[in-house]
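Every protein chain but one is kept in place in this view of the complex.
So that you can tell them apart, the chains are marked A and B in the order they are listed, and the count of residues begins at 1 in each.
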Amino acid sequence: MTSKPPCVQVRNLYKSFTRGSERIDVLQNLTLEVPEGEFLALMGPSGSGKTTLLNLIAGLDQPTEGSIIVGDQEISQMSESELARWRTRHVGFVFQFYYLLPVLTAYENVELPLLLLPMTKEQRRKQVLTALDLVGLSNRLSHRPGQLSGGQQQRVGIARAIVTDPTLIVADEPTGDLDSKSADEILKLLETLRAQLNKTIIMVTHDPKAAERAQRVLHLEKGRLVLDTDNRLAAVSSSWS
Amino acid sequence: MNALLTMIGFDTDNISESLINLVKRFGTLVATCFLLGLSLLPLAVLLLALPAVLPQETILTNSIRRSRDVFSEPLRRLGAVVASIAMLITLIAFSVEVANRLPLPEFSYFETISRMLLPDRLIQEMPLALVRHWPYVILLVYATDLLALLFIGKVPLSYNIRNLTVRWRITLLTALAFTVVVALLVALLAFVNGMNNLNQNSGVPGNVFVLSDGALDELFSNLAYGNIDSIANEFTQVDENGNLLPSPVRVKTMPGMPDKFMMSKEIYCVINMPVRNPDGFETGKRRFVQLRGIEDPLIASAVHEILLNPNDGSKWFSDAGVDAEGNVQAVLGEGVAQTLGADQGKPRLEVGDKFELGNRTYVVTGIMLTEGKTFGSEIWARHTIVGNQFGKDKFTTVVLRVSDDSLVGAKALANHLQKEFKTLKLKATPEVIYYSNLSRTNKQFLVAIMVVAAIMAIGGIFGVMNTMFAAIAQRIKDIGVLRILGFKRWQILVSFLLESLLIALIGGVFGVALGSLVDGYSATSILSSGPGGGKSVVLRIDVTPDIIVAGILFTMIMGRIGGLIPALSAMRLQILDSLR
Partner (left out) sequence: MFLIDLSILFGISISTLTILCIVLGIVLMPPFYLILLALEKTLLVAQWAGFSVIRFILLVFRSLQRNLLRTALSYMAIYVLVSVVVMIWSVLSFLDGITTEKQEDFKVLITEKFQIPSQMPPSYEQRLLSIIDELPPEYRMKNGEMDVMTWAFVGGTLDPTKQTFENSIFFFCMQPKKFPTMMSGLEEFTPEEMAELNRLIDLMEKDKKKVVIGTGRLEKLQKKVGDRFKMVSLNYKDLEFEFEIVGTFPKGSRYDESAVMHRDYLYDTLRDYEKRTGMPHPMANKCLNLIWVRLPSKEAYSALAAKANESGSFSTPAVKVETESSGVGSFLDAYRDLINGMRYMVVPAILATMALVIANAISITVRERRTEMAVLKVLGFTPGMIMMLVLGEALLIGVLAGGMASSVMCVLTQAQGGVKFPIAFFPAFKVPYEAISWGIAIGAATALAGSLLPALSARRVKVSEVFSRVA
């Protein structure tokens, strides 16, 4: 067990939406912790609130009640513009549909978040090249998303996510749109990032096989935590049998 | 450079293939322009004609049998052309028949336009309804065509209408462009219409307008006093072509006064006067007003068929022409009364008001009822006063009424006076023809308006094209689903074309409503008869059903041109591609 403070701390989290005149409670009284350097998977059926939880932890939305601490910052009370600034530096996003800007090249896509930070061109260049090197796409710098395969696009997405050296990486169904071979590569990449750079990764997924790659799996149902399995234990136990 | 080349599809690794691609694209561009012309055809005709232009397209059938010999393709094209022409003629014939039964006015500007654009021989071959009321015919063709298609084929119309209402914001935005263009067109056409009304109403069919020989206009005409009285005794038995008339045509006499002829002798001047503001100070601007010195106001009133306003104490000027204080007595047309009234801060001058003209003071003794006539811009006073004040001692104009009060008689007498009157060389024209010559300016304005409208239409067309392309891109899946459900390609084409037509129609209707707001306003303009002549006139802007129809037709055409190409692209989508 580490004595370092956990990367993410969620306490008594509530989140509800109002659609028209109805109030929908998506998350109810959620409490959890994510230690630094952990690869966590969030699973659950449709409507269980896993994406909402992810959004809240990543600072994309504000909770109705409760507190969220990421790194050492209480983000549940931040204003929208503070959150925007915070997100750039501390969170990296990987999306199911990659969401790369089709008019920019791979290099420019990865560079995009850096434009918001006070850096010189040279500094930016170094970081972008490092990131692209890490994901293994140094030979595709000037290609546009339209010229890359699904797996390659996702790798660019991951490069963009790590280029700012964030505290936390958040992935929303990263393999959902990929064939099994590319999915495998992506998951391996995420694991490498965790191992080599000690990144904390939270991944939302439907796919149990993807979840197996994570160190811990949290199951959500109807906005509540129902299961917390530790794959490391499962791996150990299965190696015995 | 690479980026640009990639943009247009040039792959530097494979030059020859790319060149071929480029040529293909260019060819498509040319074909596209041609298609734009086709877009104006009725849909049914279009559907039949498309195989002629794009033989590899399947429109009415779901697939094309591969041509087994070199004749099939040209035959198919020929068949398409023949079928489409047949359909076109049927539609037109049907609409002409319907148009004939509609209660449409006899005169229309559209006739002017068609006579301007088409050679005379062609005009003689065409049915009258087509020449005169072609916008109605075209609209009828479109309407019939659409109704027929809707009836025959199950076009998914409700789907399109639902789309328009759900995305009402963009629909309104696109329609707004049409509104602006159509409103402007309607306003401008109404202006020209007002000018034309003046010409129509100003000429009395039985009048002959006499100037001195060679005078380009009243201003330059010069008839000596004494000699012209003998004009009253002239008569003729033959018309201008030499044919015998049923009875001799003379100068008519005043009703109840057999020794007074209906011959009005007039001195026409154009006077420059400074524009004053209500405080009486000159603004530095000047305007020209028309002054007519009349020998006998009662005769003039009868000849020109102009009466004084019976309700405000209007009276003609006296024989002396001045009142007790020496002010020149004058009667004013309604238009000039308004113009001069503005100088004094009133809506119009009334009986008893005074104004300065030349170096004398004039007093208004009456207002003439001159609605829609050029005389509305004129000031009438006694000819001796006018002549004296402005140094014009000869009459410029003589207007006389023929005994049979008809245009035929007027033409005959005019011809006689011009050719046979020996005492003085005259230029005599039937008044109606004199005024219609003045309407030359109208034709020129009409052309100018058409150019402006066409250019602005380009904006609207691009707007609708943009919208439709985007709408289709958004609904690719929907189109795939419709095809799978069994809707044929041409039904998809028609339904998207209808969408753009609907947008155009909505915009057009609002535009017509907006443009019609100018109805009834007065404006000044110039009528010109040619080098050297010109009258400044006040006219009333007039919106007529003809103009409204023109507006609707215009918007429909814009909608068609803008909507065809996107609709064609919607039709060509492969089913499976659209669902991926």
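Just so we're on the same page, a residue touches a chain if its C-beta (ideal position, glycine included) is under 8 Å from a C-beta of that chain, and two chains touch if they have at least 3 such contacts.
This one's a predicted model, so the numbers in the text were calculated from it and none came from an experiment.
Note on the chain not shown: across the whole complex it touches A, B. When the missing chain is restored to the complex, the residue among A:N29, A:T88, A:T130 or A:T229 that touches it is A:T88.
For the options B:T144, B:N160, B:T174 or B:T397, the residue in contact with the chain missing from this view is B:T174. The residue touching the chain not shown here, chosen from B:A187, B:V249, B:A381 or B:V543, is B:A187. For the chain missing from the display, the contacting residue among B:I123, B:A232, B:I271 or B:I433 is B:I271, taking the whole complex into account. Where chain B meets the missing chain, the touching residues are 3-4, 7, 169-170, 173-174, 176-177, 180-181, 183-184, 187, 191, 212, 214-217, 219-220, 222, 269-273, 275, 284-288, 357-359, 390-392, 394, 441, 444, 448, 451-452, 455-456, 458-460, 462-463, 465-467, 469-470, 473-474, 523-526, 528, 530-534, 536.
For chain A, the residues touching the chain absent from view are 46, 50-52, 55, 60-61, 81, 84-85, 87-89, 93, 95-97, 99, 101-104, 108, 111-116, 119-122, 124, 160, 172-173, 204, 206.
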